[in-house]
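Heads up, one of the protein chains got dropped from this complex, but the rest are sitting where they should.
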Amino acid sequence: MASATAYAGTRRGFPVRWVLRLLVLAYLSLLLVVPVGYVLFRTFQHGLTPVLDSLTTASTVHAFQITGVVAFYAVIANTVFGVAAALLLVRHSFRGKRVLNALIDLPIAVSPVVVGLALVLVYGRLTGVGKALAHLGISIIFSIPGMVMATIFVCIPLVVRAVAPVLEEIGDDQEQAAATLGAGPLQTFLRITLPSIRGALAYGVVLALARSLGEYGAVSVVSGRLVGRTQTVTLLVQERYQNFDQQTAYACAVLLVLVAVIALLISRVLRPKELR
Amino acid sequence: MSITTAVHPAPSPPAPSPSAPRAGRRAVVRRLQGKGRVAGLSLVVTYLSVIVLIPLGAVVWRSQGNGPAGFLDAITTPEAASTLQLTIGASLIVALVNMVMGTMIAWVLVRDRLPGRAVLDTLIDLPFALPTIVAGLALLTVYGPSSPFGLDLAYARSGVVVALLFVTLPFVVRTVQPVLLELDREMEQAAASLGARPGTIFIRVILPNVVPAMAGGTALAFARAISEFGSTVLISGNLPFKTQVASVHIYNQLESDNITGAAAVSTVLLLVSLAMLVALDLLQRWAARRG
Partner (left out) sequence: MVFTAVRRSTALLAAGLVCAFALSACASTDAPSAGSPAGSAGEKVSLSLIAYSTPQAAYETIIAAFQKTPAGKNVTFTQSYGASGDQSRAVAAGLPADYVAFSLETDMTRLVDAKLVDPSWNTDANKGMVTNSVVALVTRQGNPKKITSFNDLIKPGVQVITPNPFSSGSARWNIMAAYGSQTKTGKSDADAAAFLAKMLGNVAVQDDSGRAALQTFTGGKGDVLLSYENEAIFAKQKGQAVDYVVPDSTLLIENPAAVTSTSTHPREAKAFLDFVRSDAAQAIFAANGYRPVSKTADTAGQTFPTPAGLFTIADLGGWSTVATTFFDADKGIVTGIERKLGVSVEKK
């Protein structure tokens, strides 16, 4: 973190500074700290044993496995795509680049319900594509592939937007040098580009992972909620909450909060300097 | 957070280098780039098409199932019109509140030596990493009918606003923060030495530099707010005409077998989102030109 040197007008701005601090802290407490803290309190108010019990039931363990599988594939796919797209946007010029640049941000602005609806409209079993795939024995909707696609959709921008500014910052001098010396594109990428974007890439991957683990709306539309087969942790939280099993709902929610916090801490270390 | 970069000048082609000996090298590189570009472009375009473009296209196409008149009818039914009004109105309020609060938070994080600001800085990203359903659960627990503080905001428009404030908190902070960090202090010091008061310095010197970032963050927050689903589904109470946001309305339309209606409202949301992104793109260009 860059050192925050005292502002020249500090002494005169003294009350202003305290008002600002107070406002900011009050806002963040009311909006963030109190709600999340209270859920933590509610979860652990009867000690650790009931929490551990509810986290080790068969359906909870399955839900975590399924979430892990879906997030794993979605993150791998988005990492490959993210690096390719960032390289394209930064190192190449082509027609339609502005369009591509804008499209990559689109998933942030698409409602998860619409994501689910969109995938069902194309890959559902009543559509041409869905029928053709079903003949090949591939089912997308109501199984893992559809959930992976929904998850990929919502995290598309993350890796691209983490890697692109670093690529720009480091410039292409070294890559050009390597190319002149006869290195192939793959070699140049592996030896020169990849090592220099490693931090940013890891940062994007952690963010994508956190987002993948927590997706709810889009996955709920395409999953079919098959207990033990396509029920992810977020779906389980909602289902358990509605079945008056609040202990499990809160325990899973807290575990997701913990994962989110750990991801944030890791990402803080990894965050490229220019984004800090 | 990654989205921060959206307001930085758009990635531009590699800076032209004036030195003459590089010309030969460049030719080699360009050839290599040509190959890489074709492969990369086809990968990226295929991927985006399969996952994003074709499915969204299907939604738009489906929304036109009953012709343009049918589409207009579907988005002007009283339910659809009121849900769109509510969603866009609430999102505007939320985006503006978070524009002000986000800028203040960024200011405190960058300029104030607040003890523990590293913790704050990390907390800011929490709404982004936290599953929305968990956020909704947490907000309902604290600001619902069984609130430990007797503060019941659930099932009213204020509940919707709180949920949206929560999920859009990081956007403005993360766009303004890097700009504040890079801001040249000398101008402020010069202004101060000429006797300008802190308020004047802020308005005349700092604000003009920060406004593009603020606008960018606000636009992203707005786009995110109109599409939010998970966090509002528990706390809004789903009252048609009162607290039903567009995503929940779409979900309900799907549940009552009205796919064309769902697709129509989805299309409106998509158009608003697209308009936002185009505005952002123009903003980036404008900011980049301004240097």
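Going in written order, the chains are labelled A and B, and every chain counts its residues from 1.
Throughout what follows, contacts are C-beta pairs under 8 Å (C-beta built on N, C-alpha and C of every residue); 3 or more make two chains touch, one makes a residue touch a chain.
None of the values given here were measured: they were computed from a predicted structure.
Asker: Of the residues listed, A:G37, A:G184 or A:G228, which one is in contact with the missing chain?
Answerer: Touches the omitted chain: A:G228.
Asker: Thinking of the whole complex, not just what is shown, which of B:L239, B:A275 or B:A288 touches the missing chain?
Answerer: B:L239
Asker: Residue by residue, what part of chain A touches the chain that was omitted?
Answerer: Residues touching the hidden chain, for chain A, are 58, 62, 64-66, 68-69, 71-73, 75, 120, 124-126, 130, 134, 139, 141-142, 198-199, 202, 205-206, 209, 224-229, 239, 241-244, 266, 269-270, 273.
Asker: Give me the chain B residues in contact with the hidden chain, please.
Answerer: 78-79, 82, 140, 144-146, 154-155, 233, 237-242, 248, 251-252, 254-258, 261
Just so we're on the same page, only the chains that are shown with their structure count from here on.
Asker: From the mean C-alpha coordinate of chain A to that of chain B, what's the distance rounded to whole Å?
Answerer: 15
Asker: Mind pulling up the chain B residues that touch chain A in the complex?
Answerer: Per the touch definition, chain B meets chain A at residues 1-6, 8, 10-15, 22, 24-26, 28-29, 32-33, 35-37, 40-41, 43-45, 47-48, 50-56, 58-59, 62, 101, 104-105, 107-108, 110-114, 117-118, 120-135, 137-139, 141-143, 148, 162, 165-166, 169, 178, 181, 185, 188-189, 192, 197-198, 201, 220, 223-224, 226-230, 233, 246-247, 250-251, 254, 259, 262-263, 266, 269-270, 273-274, 276-278, 280-281.
Asker: Spell out the part of chain A that touches chain B in their complex, as residue ranges.
Answerer: Chain A reaches chain B through residues 1-2, 4-9, 12-13, 16-17, 20-21, 23-24, 27-28, 31-36, 38-39, 42, 77, 81, 84-85, 87-94, 98, 100-115, 117-119, 121-123, 149, 152-153, 156-162, 164-165, 167-168, 171-172, 175-177, 179-180, 185, 203-204, 207, 210-211, 213-217, 221, 233-234, 237-238, 241, 249-250, 253, 256-257, 260-261, 263-265, 267-268, 274-276.
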